[in-house]
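A single protein chain has been omitted; all remaining protein chains appear in their positions.
So, chain A:
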């Protein structure tokens, strides 16, 4: 995976992609603002959401054990997965035990995160995505680029072409003469997917929330396709990150207001499905819950970074992020793009790889993400915190063990420059000498900079160094008498 700046460099040149993203994010951004403005207690809801999540995270072990006993009491089975590999193995074995070779899937970030589809494919099991946007991604042999709308980078024309060319290879072909009208595309997907729903014996989902007190899982969605997968198959396997637990059923009251308004700008999402274990004569006969860690307890161990675990995956931060809008979701090299991806991925995966070490820098720190986040995650704060980990190293929890990690490679020159700058700035007389030197040589300054500065002068004119710094002007015009604090130098 290339670093974020390199991947983004390519995507910023893709004018079609930028136009698609700009249109989609600006539309939803404006709608979200309206939906949020309707509630006069939004800031209190937001604070409540953050508080519930924080309290749950502080006692996560307790709530997870409660959840496990509640799910088991209701007839479900709970499995614990420390990492992606273990989770994939558990799910594969569960599917194999049913004797089936096909599964239908409810859109889920957790299964994207662990790469479940390709793990199942390796075992000869085909996973069919049933969310419309996930279907577009799957048929197009593509990767998701947005948390809520994985095919946000595609426009209607591109989707029509994908359906017409690829549907036949995965099942029912697209109707003849398919147009790019939204109703036509939706109808083609409906016919294609209906066959899958009616034949599937195994469904795989994630969950938006898990209620510890009752063992209930919750999925919210807009299409109803998820509900088909949750109710029709005989076996249901849900893979869920451990941070998705909430203590009580009543806590949903807060999140079912925060989530739809933030994500789709709806007052209430069209479909809310909840399920608790198994029931005779209704729904799946077997229910398995796979609780996924995969770096979450390491994240929890970091007092600044842990707030990322409050995330309810609404994607509001993506839709408002100027960097996401230009770079596109693929540049983030992970299932989690955008601002939340920039803080979550380097915590879940560590900062060892080139792309993971570049993610905390994929932001101008403008703060728009923090402003919209319904659970008040201070994303800029975490970004800067993770930047420190990249350039200076420091204490971190890695697979459950406290260690001191080394700085990422390739920052030696920058570190030296920062030290030198610090020294100069801490010695104002030296700073003044440097300013005077720059002023005196101002006629010889190049209009193009060498080295890392080239990135600046490639697209922007450099400011001219003035004849005199402010410091010197002050001294010349106001003199020593009113210049104070000199002795501290």
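Simple rule for what comes next: contacts are C-beta pairs under 8 Å (C-beta built on N, C-alpha and C of every residue); 3 or more make two chains touch, one makes a residue touch a chain; residues count from 1.
Assume contacts and distances are computed from a predicted model.
**Q** Mind telling me which option in "(Fe-S)-binding protein", "Transcriptional regulatory protein ZraR", "Electron transfer flavoprotein subunit alpha/FixB family protein" or "Phosphoribosylformylglycinamidine synthase subunit PurQ" is what UniProt lists for the chain we can't see?
**A** When "(Fe-S)-binding protein", "Transcriptional regulatory protein ZraR", "Electron transfer flavoprotein subunit alpha/FixB family protein" or "Phosphoribosylformylglycinamidine synthase subunit PurQ" are compared with UniProt, the left-out chain turns out to be "(Fe-S)-binding protein".
**Q** Can you tell me which of A:16, A:179, A:250 or A:364 touches the chain that was removed from the display?
**A** A:364
**Q** To test your reading of the contact rule: which positions on chain A touch the chain that is missing from view?
**A** That gives, for chain A, the contact residues 4-5, 8-9, 12-13, 18, 322-323, 326-327, 360-368, 370-371, 381, 384, 386-392, 414-415, 418-419, 421-422, 425-426, 428, 431, 435, 438, 452-453, 455-456, 458-463, 465-466, 468-471, 473-475, 478, 482-486, 488-489.
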